[in-house]
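Take a look at the structure below.
Missing here is one protein chain; the remaining ones are kept as they sit in the complex.
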Amino acid sequence: MYIEFRNVNKSFGAYKASDNVNFSLSKGSLSALLGPSGSGKTTILRILAGLETPDSGDVFIDGQRINDTIPAKRGIGFVFQNYALFRYMTVFDNIAFGMQIKKFPPKQIKQRVNELLKLIGLDGLGGRYPVQLSGGQKQRTAFARAIAPEPKVLLLDEPFAAIDAKVRHDLRQWLKNTIKELNITSIFVTHDQEEANEVADEILIINRGKVEQSGSPISVYKKPATPFVAQFIGENSLINDYGNFKGFQFNKNFPAAIIRPEFISLFKPQEQVKNTYSAESGTIKAITFRGAYLEIIVTLNNIDLKTIWPTGRELLRPQEKVIVLIRKMYLINADSVCEIENAAITADNSVII
Amino acid sequence: MIKFTKKNNHRVSIIPGFNLSLGITIFYISFIILIPLISIAVVTNGITWQKFTSVILDSRVIASYRISFICALTAAAVNCFFGTILAWVLVRYEFPGKDLIDGLIELPFAIPTAVAGISLAALYSPTGLIGQFLAPIGIKIAYSPIGISMALIFVTIPFVVRTVEPVLKNIDPVFEEAAYTLGAGKFTIFRRIILPELIPALLLGGGLAFARAVGEYGSVIFIAGNMPFKSEIVPLLIMIKLQQFNYTEATSIAIVMLLFSFLIMFAINSLQIYQQRLIRGGR
Partner (left out) sequence: MSKIFSVRYLLIGISIIFIFIMLILPLYVIINEAFHNGFSPYFNVISDKFTLHALSLTLLATGTAVLCNTIFGLFAAWALTRFQYRHSKLLTTLIDIPFTISPVIAGLIFSLTFGRIGWTQPILNFFHIKIVFAVTGIILVTIFVTLPFIARTIMPVLHSRGTQEEEAAALMGASGLTIFRRITFPHIKWALLYGIILCTARAMGEFGAVSVISGHLRGKTDTLPLLIEILYNDFKMTDAFAVSTILVVLAIILLVLKNIVEYKWHQVKE
């Protein structure tokens, strides 16, 4: 494993910003630290970079314990949340800075900076100052500055947070492709799951200073390992009286349940429904147009559930009666998750067979 | 005295120079500020409580406290009034010569106090440029508490103007417009909408002016006349005791003043924190 945290702890006063953090990442991977704000993502990056010293635990890069290595010698490029571009230096000087410190020959510096300017699409703008750049350009400059001295590891703290939505989307793809091309082991921090899913090979879900779960975006989505992850990932409905739904029994060990939008199927009353016994009728409460699909809130046994409806199908209207089929849900308690299927569906299927 | 958060050799920050800069800072502050201040305590050790109280409760000393206090308060109040007007005019209006006025505000900080002192004394003496008009109608400025206040007003002009100005700049015109659409008159708008916003700045600026005025010496002594019980300020009294090599009495009087100054400083510090929040707009 290329990057490894072993039992790392860090407190600020009484607050545990890193609580026994363990994880490892392979060489050349692009990983995301995903979690709500204040969960301790930045702290993990800063510990890895040496900007913060852990109270206990070990940090490894490339098999070497780096706790006592000074930050400058760890071979880390860091893209700060607000970029921290040197305001009184030109874009060129910003990118050249790290190489100048490492005493690269001036000719080589010049050549590399020009290459990087081309790479980030700021060719010819090397003479500008950071204030004269747009958000996306600043972000790419910060990126170029971080990779210029050819670090072994690249860390990016909320790299897209300060950029407007349209540019952000393009930038994500650009950053992902560029990092993959450069083949540099990278970790970025984000609180936006869509962003993490889109860009990262592997995501680590962080909550209250702990790594809750790690894995590929799909595996984390499909198999939430902790109640927090089950709630945090996806657009969920959190409900208590899940025993009232057909096919589900209340389990007193699990006081609440989570239903993802895709666990629910909606049908118009006249449509042919396969699992008749397990379906029940509900009312459309609210509809939000989201482009390719409608976001639907459907009321069922006085409980509101979030689901979706493809825009291509015959449209739904508020107050319309529909048939609702809940296929499965996650039951949660304070420390575990349990996935259960609709019992009636299984029964239904056996009847048909 | 300083506890570093440097347990088990943990770095405080990766920015270099912590030990060097903190070391120099502490050494310099100790040598220039703390060691001399400690001397007060050393000298005080040799003064009995009885002696101390008899000095500071002496009627001449008490009179000087009163004069210093009242004159400084007057100066601060006058500057609160004119300072607000000046700040208002500088922020809200455009007129020829505005830049000159703006540039002149700090003149009292640039002009040495002794120079200001003799100049004001000459200006307000009964034969002076202004004094000659006031003498016949019985107003005596030089060599009276009014003269002291005059000098103190001069040296503390910049404080109120410069603390009120940024707050005034920051007041969103929307509030005034809202009040205006509700039918409020200009004066009502000022009194009900703007003045409440200015109060902390006024207190801060006035407080700074007051603190400076209480301790002021150079500009006052030339115009004050320095008559015991009538126009003798505390710093002058300390000076007189010193010239008589009466260190005990000088120190005793100084201690009272120091305590008073620290009290004001504490109040000002608290206000300043509040004020910073107002300027940054985070409420």
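Every chain is named by a letter (A and B) in the order it is written, and numbering of its residues begins at 1.
Here is the rule we go by: a contact is a pair of C-beta atoms (placed from the backbone, for glycine too) under 8 Å apart; a residue touches a chain by one contact, two chains touch by 3 or more.
Note that this is a predicted model, so its numbers are computed, not measured.
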Among shown chains, those touching the left-out chain: A, B
Selected residue (touches chain absent from view) among B:Leu86, B:Ala179 or B:Ala224: B:Leu86
Selected residue (touches chain absent from view) among B:Ile40, B:Ile62 or B:Met227: B:Ile40
Residues of chain A (touch criterion as defined above) contacting the omitted chain: 49-51, 71-73, 76, 78, 80, 82, 84-89, 97-98, 101-102, 145, 149
Those residues of chain B which, in the complete complex, touch the missing chain: 1-5, 12-18, 20-22, 24-26, 28-29, 32-37, 39-40, 42-43, 82, 85-86, 88-90, 93, 95, 97, 101, 103-104, 106-116, 118-120, 122-123, 128-130, 153-154, 157, 186, 211, 214-218, 222, 234-236, 238-239, 242, 247, 250-251, 254, 257-258, 261-262, 264-265, 269
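Methods note: only the chains that are shown with their structure count from here on.
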Separation of chain A from chain B, taking each centre as the mean of its C-alpha atoms, in whole Å: 55
Residue ranges of chain A touching chain B (in the complex, touch as defined): 50-51, 53, 70-71
Chain B residues within the chain A interface of the complex: 10-11, 13-14
